[in-house]
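Could you have a look at this structure, given as structure tokens, before my questions?
A single protein chain has been omitted; all remaining protein chains appear in their positions.
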Amino acid sequence: MPLATEEMILNMGPHHPSTHGVLRFILRTDGEVIYRCRPDVGFLHRGLEKIAEMVTYPQFMPYTDRIDYLAAMNCNLGYAITVERLGGIEVPPRAEYVRVMVAELNRIISHLISVGTFALDIGAVTPFTHALREREWVNDLFEELCGARLTYHYFRFGGVAFDLPDGFLDRVTRFLDYFEPRLAQFNRLISTNKIFKERLVGVGVISAEEALGYALVGPNLRASGIDWDLRRDEPYAVYADLEFEVPVGSPEFGEVGDCYNRFWVRIREMEQSARIVRQCIARMPEGSHWNRSKKKLKLPPGEMYVRTEAPRGELGYYLISRGEDRPYRLKIRTGSFSAMSIVEKLASGIMVADLVALIASLDVIAPEIDR
Amino acid sequence: MEAHDIYKKIQRIVGDGDLAWVEEERREPYLMVPREKLRPLAIALKRDQDFDFDTLMSLSGVHQTGDSERMEVVYHLFSIRKRHRFTFKVELDRPPLLPHFYLRLDTVSEIWPAAGWMEREIYDMFGIHFVGHQDFRRLLLPPDWEGHPLLKDYREPEAYRGISTTREQASP
Partner (left out) sequence: MENLVDELLREFWLFQRIGSIGTAALVMLVCGVAVLNFFGLIGGLLTFFERKLAGWTNSRRGPNRVGPYGLVQFVADGLKLVLKEDIIPAAADRSYFKFAPYLVLLGTTLSFVVIPFGPTLIISDLNVGVFYLLATGSFTVVGLIMAGWASNNKWSLLGGMRSAAQIISYEIPNALAILLVVLMSGTMSMQGIIRAQAGGMHHWFLFSSPFSFLAFCIYFISAVAEINRIPFDIPEAESELVAGYNIEYSGMRFGAFFAAEFGNIYVVSAVAVTCFFGGWQLPMLGETEDLGRVGAAVGRFLAGPAVLMLVMIAAAPCAFLAWKASRAFIWDMRRKRPLFPSRFVRLNSELLFLAFVFASMALFLALHLPLRSRLPVIYTLIFVYLLPFLAFFAKAMLISFVILWWRWTLPRLRVDQLMGVCWRYLIPIGFVCLVGQGVWLCLFG
């Protein structure tokens, strides 16, 4: 009698400890091995692009925080730069340096959550709590700066909302002095752990061609071996004056394009961000923090696609203005969107545990996908 | 390559036809392409060695109202190896009668797989069909949602599956 095994349809539903945000996957598996995985997104769709057509430019700034709430400063930055370029608004140099400083600090804490939850999904609980402990420092710094711990709404057109408090730069330096050894300790705890490597090396390999085809961006793209970083290659704000390296996936950390490389790219990016923040502190110019104009903001007619490097990849704002005080069309292109679109292709033939590792390594976050 | 040179070469490859090159202030230069030329143009942009556009940065839909109502689909391309970018748009009419019959476009998802989800999103938000797409259905909204929200004349349905969409009924 022929041996028949039935397919099992599993629902890795919206409420699930491991999916990053509200995501749903419908898996068709043969026990452990997945035949097909269909992502079902849209649980966090809030119609941000429609809202953008209804509110004025400054009113939309808090909404950009919520595109990727773990990297709110970077989302703010992208939107501010888009509107400033279209409107020809100047930003004072102090504001530029402050912007870069907070954007890089936000990159550090966004990556902390990313690697922390990655380790949590693989089973190690302690690195997550340690990452959160490090994050608390920066949350406190940001709270001091702009009053919020998560969605900051700190950027304005022409600068930043509040000037740095007294002694802020010293406190940031203290944080960096504390953080860099802690990152080394984190690496000793989990990043070089044999079991961790076993789980991740060679899993979910995305070749460079695939990565480009599916428009992966950010650390996902760099881990597949493509040396592209918007901060260095299409500089905006003051990144052109700053020195930093761009980590790219290498065979030293497993196969190029596998989960382990994506993990290590983020760890190394954190080190580089710390370096950038130190340079910003050293060069912080004096001056005003906001080139504020009293007039109601009306952008001249035009359209522009501006992209910046958020922690999860390229965040692109395609803004079409018809001369009013609100956008005519604002399209937000996020990194997690493309990362999610590649999951279906990669998921056939891997095990459920590997799917969890894959999603964690792509660092998807639901609000970015759904907007 | 500069955008204008790209346009020149495209003219040679795809033929002059109804291509229109737009270069205005505060706009990136873009190419208006008729829908029949979309596929050959996309293939040329991807495969040609001088262009080598390997990344589809963004695919957006726009509902232009005003003097004439039309839909635009905007393609932002980028080449990582050659470090140049290019934008082109396809215009679609949206007549008041049977609009969905006219809102059809060839898919580019075999050329740039990233377009798979991007085109699904445009369908979801604007109602433009992409012919030849492998897995064509709504992306963000539930499959039984009526209407395409990002259209300028979109009106929210009163209720979805019996749940009211306005606040008044929610309060006791």
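Going by the order they are written in, the chains are A and B; count residues from 1 in each one.
One rule holds for everything that comes next: a contact is a pair of C-beta atoms (placed from the backbone, for glycine too) under 8 Å apart; a residue touches a chain by one contact, two chains touch by 3 or more.
Since the structure is predicted, the reported quantities are computational estimates derived from the model, not experimental observations.
Trainee: Looking at the whole complex, which visible chains does the left-out chain touch?
Mentor: A
Trainee: For the chain left out of this view, which of A:94, A:135 or A:199 touches it?
Mentor: The missing chain is touched by A:199.
Trainee: Looking at the full complex, which residue from A:45, A:99, A:130 or A:156 touches the chain that isn't shown here?
Mentor: Hidden-chain contact among the options goes to A:130.
Trainee: Considering the complete complex, identify which of A:61, A:95, A:190 or A:230 is in touch with the unshown chain.
Mentor: Of these options, the touching residue for the absent chain is A:190.
Trainee: Among A:119, A:176 or A:342, single out the residue that touches the unshown chain.
Mentor: In the complete complex, the chain left out is touched by residue A:119.
Trainee: For chain A, which residues lie in contact with the unshown chain of the complex?
Mentor: Looking at chain A, the ones touching the missing chain are residues 8-10, 16-18, 31-32, 119-126, 129-130, 133, 189-190, 193, 195-196, 198-199, 351-354, 356.
What we mean here is this: only the chains that are shown with their structure count from here on.
Trainee: With centres defined as the mean C-alpha position, give me the chain A-chain B separation in Å.
Mentor: The answer is 25 Å.
Trainee: What residues of chain A sit close enough to touch chain B in their complex?
Mentor: Chain A residues touching chain B: 41-42, 45, 47, 49-50, 86, 210, 212-215, 226, 228, 233, 300-305, 307, 314, 316, 318, 320, 329, 331, 333, 337-338, 340-342, 345, 370.
Trainee: Taking the touch rule as given, give the residues of chain B at its contact with chain A in the complex, in rising order.
Mentor: Interface residues on the chain B side: 24-28, 54-58, 60, 62-63, 74, 76, 80, 83, 87, 112-114, 116-118, 125, 138-142, 149-150.
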